[in-house]
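Yeah, one chain of the complex is gone here, protein chain that is, but the others are all in their spots.
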Amino acid sequence: MTEHFPVLILLVPLFGALIVVLLGRERPDQCWVTSLISLGISSLISFFTVIAVLSGKVQELRYRMGGWPESEGYEIGIELRVDILAALVVFAVTLIGFVNTIYSKTRAEAEVQGKVPFFYALMQLLIVGLCGIVMTNDAFNLYVLIEITSLTSYALIAMGNRRAALSSFNYVIMGTIGASFYLIGVGYLYIKTGTLNIDDIHMVLGQKNSWADQSIIVAFIFIMLGVWTKMAFFPLHGWLPNAYAYAPSMTGTFMAPLMTKVMVYVMIRVMLWLFGYKFVYSGQYIWGELIIWMSVLAIVAGSLLALARTDIKKMLTYLIVAEVGYMVGGAWLGNVTGQAGAFYHILSDAAMTFCLFIAASIIVLRVGDSRVNAFDGLFRKMPLTMIGFTVGALSMIGLPPTCGFFSKWYLISGGIEAGQWEYVCALIFSSLVNAVIFFRIFERAYFGKISGVKEDHFPTDSDANPDIRIKEVPWSMLIPLFLASGTVLLLGIMNRSLFEWIQTALKMMNA
Amino acid sequence: MTEFSFIPLFTWIVSLLAVPMILLFRKRPDAREGVTFLAAFMKLGMIFMMLPLIREGKILHFKFGEILPGIPIEFRVDGLGMLFALVASSLWILTTLYSIGYMRGLKEHDQTRFFCCFAISLSATIGVAFAGNLLTLYIFYEILSLSTYPLVTHHGDKEARSGGRTYLSHLLGTSVAFVLPAMIYCYLKKGGDINFTDGSLLTTNIDAGAGLIVLLAFTFGFAKNGLMPFHSWLPNAMVAPTPVSALLHAVAVVKVGVFCVIRVFTGVFGIELLEKLDIAVVVSWIAAFTVITSSLMALSQDNLKRRLAFSTIGQLSYIILGVSLLSDFGVTGSILHVAMHAFGKITLFFCAGAIYVAMHKKYVSELVGIGRKMPITMTAFAIGSLSVIGLPVTGGLVSKWYLVMGTAQSEQIALLVVFLISSILNACYFLPIVYRAFFCRPEESLYEGGRQEAPLACLIPLCITALLSVISFFNPSLFIELAELIIK
Partner (left out) sequence: MDPIVATFIEENIVPNFNYWIYVILMMIGLYAMITKNNLIKKLIGMAIFQTAIILFYVSVGVKDTAGIPIISHHGSEHHQMAGLSSEAGSTKEIHNKIDKDKYANPLPHVLMLTAIVVGVSTLGLALAISQKIYKSFGTLEEDEILNELRPGGHD
């Protein structure tokens, strides 16, 4: 049974999506429950997958789609490969999807009138795409799944108001360029190695000793550019702020933590499993330096741009840009600590972004204003929401015992070990800027007068909601917030075991 | 020598457990204050339980569990920690009594929040005192910054906000920017743990340049120690109600800062290593500069609390200066000064608060002739001043004596001169207050009529602390014993 887990994680939401679309005609109110059940099953299976991978003798699960046999010399068919890293990310993805479905219960009808079944279907397809990206072991299949993910996310974003449609269009353009670059890269690799299976490509590249081969280098650059566009690595981040800020709130809460982080995962996979440690770090040594400087730029620019923003959601999206900079820099440091730190940050950033986005969406909903002055006096009126927000904010700043502190610890350790002091300084700078950003908000929430609805407020997605009174939101929205904050703390406390597992898996590829 | 014990855990947790009780009793002020007293007495009681063991030279140990590879959250109670915990928790009892008088006398708002944050802050202080490694120290240091923020910004007006902003930005900014990388650097250098063992943490595989940078990073990073140029949070934090200023800024918060510096010098680097690398002298000069400058600035302050704040900055730098001398007397003296200054300064702050409650006066220039109106208060003020200046018959003399001997022992005569000059400056900004309060001509006095002291709940604590200053002159042996444990 265990060997079927990987494919079940994919199939359950896939069929869930189908059922939701069919149900949607007759019984639109059942869509939520169906979605909840299918994502719940999927999260449960992914949880068991984590356990299976941890306790198994073999450190990974492999599943061959269609049962194509293994043959010597070449691979036929697409393979799914789940090791502890993949299992953790899949678990995070399905869990966030599940919790977000709880959150969407009261918001769905208001935000996407009449298209609720399509929302749930698309959301499940997005989960399928993300899980597939994480688990697949085939380079071209990865492209297909990236596109599945992207297409569903374009559609999900465009479901919002007109600004959302425009942002989605820009996202389509940039996202397609990114994915196509990835495709070109894979094409070059195929020409050179003749295979598409990631493990196989790695083997062939190793045999041919192709560190200096121009086509391979170009392939690497294209794949990197493609993945960077998809993860919004500065300066290829242009699509992110608008797309996530204007998306319907229940879409934003769920895409912001996941999409970019899964792309970071892809980058690490491509770097270590596809191309290999020797190629990436020692072949062309200047790359490491250059990319770390780029990530420093990303961190600094992301933090400063976030500081300048007055709109809460835009601010959070720029913080995502900075966080992506952390991860790219961490992965390129060249030592296991940095890579493991970047990977741990994938999980930790997913949790804290989820937490912050839910809190921000709740506040925007209740106060009717998405600018920072929405926070005035909120500690008194909406204390529960503010607690959730505070946990996420402290994690962004990097105070113990939240997970943000530990990922900063590992990343700084990696930076010091590698001697990349500019990266360490950028991390500290970002912590300080985050502290300024969030403490400004806390001050407002603590001291300010409670704001009412402003006549001149910019239309947000709460326009549809006539009930803008500043009090706490229903429990179906608070529970996801508390689950997210709890996870932020839990990831922090459990960081040692997580880090050990991650490190063990990465050490193998660093030998 | 190291024994496992649950008592450190209980000592730490008792004030945390008080918090939900305080919240529960928020409508019943007497019950609420009773909870605080109970917690404070229990805390002090448990510290007394541990005292004989520590005096024998044992070290009590409690581990929570590893949170980072190789680094647990752990408590490790030695002489230094014990001294600090003793001072902090005994003064908590007195401050609680004082707060009752002060807050009720002024009919302050949000008292529940006040007492809750106080309890959490004391827990964090004990956490720092008992911390067994750098990470635990850092975590509780940060928690202290956060938990004292609501206390500093208690009044909620514009001044409070901006004071709070300076407070948090200076403290959090320096600790994140300096302490965090330095701590991780030490972690990596040592190869995976940052415990304060009996010796030093960093062994000799560090060169002078890197050592200096790390030392300075720690010294400036723990900005609660009031070292210039990151000192400005302290005068600005005087917007807080006086009980807050008294305990936190004369005892807990700032003492946490210098405590951390002492730990860095003795536990992370170790006296021998610092002597070998010869880098502590840089810190000496920075501290010396702070001493002189702050004393000069205190002279120009008319607001009484601000004057006291600048005086604190100077006294804290005494402590840093003392430990950076690296001599036995110097280190002992600096640890002693933690206690002596605490008693003296808290007396002064209590008096300042009492004057405000009784007379609503904040400025030194308004205190002419107040000695006749508030003789008990001003006598206590006089005793406190003597302690801070370092004159007999107060405990301040004992610690200052050790410090001066320390400069002689390490042959830093210039620093001896610094101590002398600053003592003179201290006298210059304290004694005139006392003189003018008592010995002015009747027509100059701004006050008339009979005695009008502050409420009893305010008077008793300040008398007790003044008494403690005097007692510690005659019987400083307990403190000296605890201080010398770290030298061995």
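We just call them A and B in the order they show up, numbering each chain from 1.
Everything below uses one rule, namely that contacts are C-beta pairs under 8 Å (C-beta built on N, C-alpha and C of every residue); 3 or more make two chains touch, one makes a residue touch a chain.
Quick caveat: nothing in here was measured; it's all calculated off a predicted structure.
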Contact set (omitted chain vs shown chains) is A
The one of A:48, A:169 or A:293 in touch with the missing chain is A:169
Only one of A:147, A:199 or A:213 touches the unshown chain, namely A:147
Had the left-out chain been drawn, it would touch chain A at residues 67, 69, 71-72, 76, 140, 143-144, 147, 151, 154-155, 158, 161-163, 165-166, 168-169, 172-173, 176-177, 180, 183-184, 187, 190-191, 196, 309-311, 314, 371, 458
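Please note the rule applied: only the chains that are shown with their structure count from here on.
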Expressed in whole Å, how far the mean CA point of chain A lies from that of chain B is 45
Listed in rising order, the residues of chain B that touch chain A in the complex are 66-69, 135, 138-139, 142, 146, 153, 156, 161, 164-165, 168-169, 172-173, 176-177, 180-181, 184-185, 187-188
The chain A residues in contact with chain B across the complex are 397-401, 406, 408-409, 412-413, 416-417, 424, 428, 431-432, 435-436, 439, 443, 446-447, 493, 495-496, 499-500
